[in-house]
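There's a structure below that I have some questions on.
All protein chains but one are shown in place.
And then chain A:
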Amino acid sequence: MVWEELSAARVVPSLEASTMEEVMEGLGTVMIDRGYAKDTYVDALVERERAFPTGLDINGVGVAIPHTDVSHVIKEGMAIGKLNKPVRFTLMGTDDETTDVSLVFMLSVKDPQGHLVQLQRILEIIQDNEVLKRLMSCDNAAAIIDVIKEKEQSL
């Protein structure tokens, strides 16, 4: 399950950032420091986000799922960042529409086929507007992990 692999060390309940690049820097550094990604990860995330944005508008809640090429990844994982204030991201599939993102689910994907179930679970969490709202009201990492755990156990 997703929550079992999520350690509090990769959940940032109050990420300070005012641009997409700062979000990548802040959360990407966590992934690098914890051994999930290589030093090139942050730059690769930014470059990838500019070319292929990952902002999503889930019925009014702005979410982003930044990720990048497997060559910058060491192992499969995810970091979650709850932003202190919304940051503008471009909507996936567009180059001119934006969404104000409050929650960031940063993925390090190494073997997509092998982790299809995990990827699908992450999307089921992200697609649930109620879960997103509850995540937005969490003020610490343990609470965020609990909400995800509860959602997964209901699947």
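Couple of notes before you dig in:
Keep in mind that, in the parts below, a contact is a pair of C-beta atoms (placed from the backbone, for glycine too) under 8 Å apart; a residue touches a chain by one contact, two chains touch by 3 or more; residues count from 1.
Methods note: contacts and distances are computed from a predicted model.
The subunit not displayed here is recorded in UniProt as "PTS galactitol transporter subunit IIB", chosen from "Lycopene cyclase domain-containing protein", "Sulfite reductase subunit C", "PTS galactitol transporter subunit IIB" or "ATP-binding cassette domain-containing protein". Contact with the omitted chain, checked across A:7, A:94 or A:140, is made by A:94.
Among A:11, A:37 or A:119, the one in contact with the hidden chain is A:119. Here the missing chain is touched by one residue of A:70, A:142 or A:155, and it is A:70.
Although one chain is not drawn, its touching partners on chain A can still be listed: residues 48, 51-54, 56-59, 65, 67-70, 92-95, 107, 109, 112-113, 116, 119-120, 123, 126-127.
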